[in-house]
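As you look at this complex, bear in mind that one protein chain is not there, while each of the others sits in place.
Order of writing sets the chain letters: A and B. Residues in each chain are counted from 1.
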Amino acid sequence: MINAPAPLLDVRDLTVTINRDGKLVTALDKVSFFVNPGEVLGIVGESGAGKSITGAAIIDLLVPPLKRTGGTITLAGTRLDQLSPKAMRSVRGGRIGFVFQDPMTSLNPVITIGQQLCDTIQAHLKLGGNQTKKRALDWLDRVGLPNPDVQFKRYPHQLSGGMRQRVVIALALCADPALVIADEPTTALDVSVQAHILELLRDLHRESNVSMMLITHDLGVIAKMADRVAVLYAGRVAEISPVGELFNAPKHPYTRGLIRATPMPSATGEMRLDQIPGAMPGLGAVPPGCAFNPRCFRAEGDCRATIPPLYHEESSAFSCFHPLERVTA
Amino acid sequence: MLNYAASRIVQTVIVLLVISFIAFLLVANIGDPLAALLSADATVNERLELIAKLGLDQPLWTRFLHFIGNMLHGDFGFSYRTQDPVANLIAERLPATVELAFVSLLITIVVGVPAGIYCGVNPNSLFGRFIMLISTAGITLPNFVVGILLIAVFSVQLGLLPSFGRGTVVDLGFWKTGLLSVSGWRAILLPAATLSTFQVAFIIRMLRTQLMEVGQSEHIRFARARGLSEARIWYVYAIKNTLLPVITMLGLQLGNIIAFSVVTENVFAWPGLGSLFLQSIQGADIPVIAIYLIFVGLVFMVINLIVELLYPLIDARVLRRQS
Partner (left out) sequence: MTPVVNTPAAGPVRRSRGAKLLRAMRRAPGPTLCAIVIIALLIYAFVVPLFSLNPFEFSGMSVLDSFIPPAWMADGSPDFPLGTDDQGRNLITAMAYGMRTSIIVGFLSVTIGLVLGGSLGLIAGFVGGKVDAFIMRVADVQLAYPALLLAMIIDGAARAVLGTERSVGTAIAIVVMSIGIAFWVQYARTIRSSVMIERDQDYVSAARITGRSNLSIIVLHILPNVMAPVLVIATINLGIAIITEATLSFLGIGIPVTSPSLGTLIRNGNNFLQSGEWWISVWPCLILVLFVVSVNILGDHLRDVYNPRLRGRS
């Protein structure tokens, strides 16, 4: 972190709570990470680890009763957590694009694709009607839709799932944001389409050098796309490492468990599949100390008593008192 | 789409024929047209003549076809009560009812739609809750109670508005309108407000529920994530999604609105179709009741058919579902 350039997005101690019948339950517990310019940060974890909440919290789009209660979010020097609702609106879509998960539900069914694009462009860029339309058509072309002129006038239901997700990506990028948050962008798609969409995201990232936060539960996607990876567990950061280091020398026992639980050929070519015993604690049921301690084979007394802080090493950080040695990987 | 429209039109025509048949059975089997149309000292010959003239000696199906044929030619039979042609009675009363319905629809759009949108966008605001309370009352209060209370306040206590009649009516030759005079407008306000209470309350509740539902949908969240203004999100992106269900529901409530017009016209002595219908029931005037039955069915079916056929203009997805 010392030699790194100033990060584009810097999130520190982000805390989100959920108000459940008057009781405050922590959903995100002091999550910190940063995204460098032009970098792809993968955010990985099981369902319920807090990945999507992290993404939504950054652009202040949490659905009540979820609420951001602490931490700072800085985008290129601007404190997002202190912005007025109006200023926040110009950040959404303008500075930060957001790719939603399910293209079947995230496009307005009764408004044409062209209109949705033009509205988004005009919300952020001061362009005339013709230029707006030109830009919209251009983006339809860039995300790989054939015959942009035809697609422009169509409604979402007239497109396939993969085409719709291309439209969603165009909508997220059409106002030239500096950062794109993609929340499980391929999860809802057919396996055959997933690869195309990932390829598109990677191409667009290369062309425009936009930074990206890629939220996924799929380590395969991470391996293909990410530069660095943050692993979330029960609303806390377990580990943040460059992608190669993460797969080859995970520090946190949970990271290793996650990797081993993913069907992936090992160095020797055989398939290994080990499950971590137990299940991730639900909201409000996080044990004292390290959240992972009941499932961890290295857990000791200190793990059950105190929450381990985030230890920083050269290029990585981990939250564990008894990290794995390089050799064990 | 054309196939779909054609099949829906055929269905509607069949249902209307069924309704006409029921109405025809009423006329054919209930009441005695001879007793109603002949004087007490009529001769046997006069009697037979009338039987032949009315076709009462023909088999049922022939008479039904005649009945339909006559209706298509604008001959709706004669009222037992006044001996007038039913067509004349209806033509005479129609303008009053149409104007009442029109003004009450106007009130619904001007009052109900904005209030409903307000409640949908701000469901938890104090004013929004207050509107909901009023609309709950509006939907449960019987129509005549609303009318009586409005008369008690605005006519009796405050003396602001008349409580009966149409005021000054201007004859345009083909249409007698009350909407061209000040007294006509003053006279229509209370009955139209009474008639619109139900629709206003209904549309407020519908819009609120629909908007709240749409407001939580993923595509609205995505629109927010793209930085669209709240105004654009609610008034274009969300509203467009609520139009279809709201219009459909309102169309299906048309029957209720027609029924309430009978009550409202009675409370305000409004000389429209509803009053005619009520007088016909009190006088067991079967031909008029039968024609009114068909008329109500026709209006209900045709308007709902039009609404349904216009769906694709609002939501293109319907086209695919239809074909």
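Here is the rule we use: contacts are C-beta pairs under 8 Å (C-beta built on N, C-alpha and C of every residue); 3 or more make two chains touch, one makes a residue touch a chain.
Just so we're clear, the structure is a prediction, and the values are computed from it rather than from any experiment.
Between the chain not shown and the residues B:79, B:143 or B:241, the one that touches is B:143.
If you put the hidden chain back, the residue from B:30, B:60 or B:180 that touches it is B:30. Of the listed positions A:10, A:184 or A:218, the one in contact with the omitted chain in the full complex is A:184. Counting over the whole complex, subunit B has residues 15, 18-19, 26, 30-31, 137, 140-145, 148-149, 151-152, 155-156, 163, 209, 255-256, 258-260, 262-263, 266-267, 277-278, 280-286, 289, 293, 296-297, 300-301 touching the chain that is not drawn.
Heads up, the rule we're going with is that only the chains that are shown with their structure count from here on.
Here the CA centre of subunit A is 54 Å from the CA centre of subunit B.
Chain contact summary for the complex, subunit B toward subunit A: residues 216-229, 232, 236-237, 240-241, 314-317, 320. The touching residues of subunit A, when paired with subunit B in their complex, are 59, 61, 63, 89-94, 97-98, 100, 102, 105-111, 116, 119-120, 123-124, 155, 157-158, 168, 171-172, 175.
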